[in-house]
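Notes follow once the structure below has been shown.
A single protein chain has been omitted; all remaining protein chains appear in their positions.
After this line comes chain A, so read on.
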Amino acid sequence: MNAPIGYLGDQPLQRLVPADPIVRLEKVSKIFAGRDGSPVTALGEINLSVQQGSILGVIGRSGAGKSTLIRLVNGLEKPSSGRVIVDGADIAVLPEKSLRHARRSIGMIFQHFNLLSSRTAAQNIALPLEVAGYDRAAVKARVEELLALVGLTDKRNRYPSELSGGQKQRVGIARALATKPKVLLSDEATSALDPETTRSILDLLARINAELGLTILLITHEMAVIRSIAREVAVIEGGHIVEQGDVFDVFTRPQHEVTRSFLADEAGRALPPYVASRLQAEPVAGGQAVLRIGFRGPHATDPVLARLARDLNIEANILAGSVDEIAGRPCGTLVIGVPVGSLARTLDFLKQYGLDTEVLGHVA
């Protein structure tokens, strides 16, 4: 995937100074009429900013309000109150015609691709350009650039029914980028794809972000999507953002229950069943204390357990663990058992290294 990039001229590769946020939601609420007529709050007083050139992921379970949230940004949904500022304009109050114009600088990709079955890959990509009134030659040239960008030059004359899911999403991405948007909205873009294809689509999005400086706002219910490309994350639950920040910080020190529950599905954090079933709150004489250690920051790669054994002569029993990378930084989780009598000394020792430690319980 080393296709040339269409338009670098007007976009610097990296923005060293953070600019004003390109997308800003201010106290945005959305209230629907429920089935029985009573109001249902889909979103309550949401505040959210996406910095130019950044990738912000919004994660939530189905029904949490993330779908409504992303549709507010391009005006497919209107907020009940609050302001939706995109590139300086309040999308919520723009008249229809200006809104259509503004939407050309906000691309969107979808879970089910939403390609026209009656148009070929190239014709699908051409559609937003035709709508924007580009002349025939300009459309043709731009479509070629975009086909090359997403690596589908040889599939230009194929209809969507002749393409795989990943190829369809590449067409969707090319179509979304056709009018050179400043922001790309991704609505569960990889949720209908298998893990390998998801990987390749996320790589493409990351490359577009890096090379074109395109800001990406994505919603997903998959932790893996956030961990692999987002730099910032917002966790949404019941129409409210319950946690928000740098992906590494939020993932390594989750504050909210919902965030923890998303992380619990991740390998290495969960206790193995044979430990979980025997876990009890009170210490057991001659038993072991079970600790979870989070490795992050400067000591993430230190051989802590080896030093624990060498310096303190405490033998830790590894019960579960993983070493991983989040947003390009190493981090790990280790669940260990230590003899009850050594617990206090172990905790002191780990604290010296600045590691997050949590006593989960005791086993006999």
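The rule is simple: a residue touches a chain if its C-beta (ideal position, glycine included) is under 8 Å from a C-beta of that chain, and two chains touch if they have at least 3 such contacts; residues count from 1.
Heads up, the rule we're going with is that contacts and distances are computed from a predicted model.
Choosing from "NADH-quinone oxidoreductase subunit B", "ABC transporter permease", "Glycosyl hydrolase family 16" or "SpoVR family protein", the protein name stored in UniProt for the chain missing from the display reads "ABC transporter permease". Only one of A:93, A:131 or A:309 touches the absent chain when the whole complex is considered: A:131.
Interface note for the absent chain: among A:23, A:108 or A:275, the touching residue is A:108. Screening A:40, A:116 or A:279 against the full complex identifies A:116 as the residue touching the chain left out. For the chain missing from the display, the contacting residue among A:74, A:209 or A:346 is A:74, taking the whole complex into account.
Touch with the chain omitted from the figure is made, among A:24, A:142 or A:175, by A:175. On the side of chain A, touch with the chain left out of the figure occurs at residues 74, 76, 100-104, 106-108, 110, 112, 114-119, 127-128, 130-132, 159-162, 175-176, 178-179, 185.
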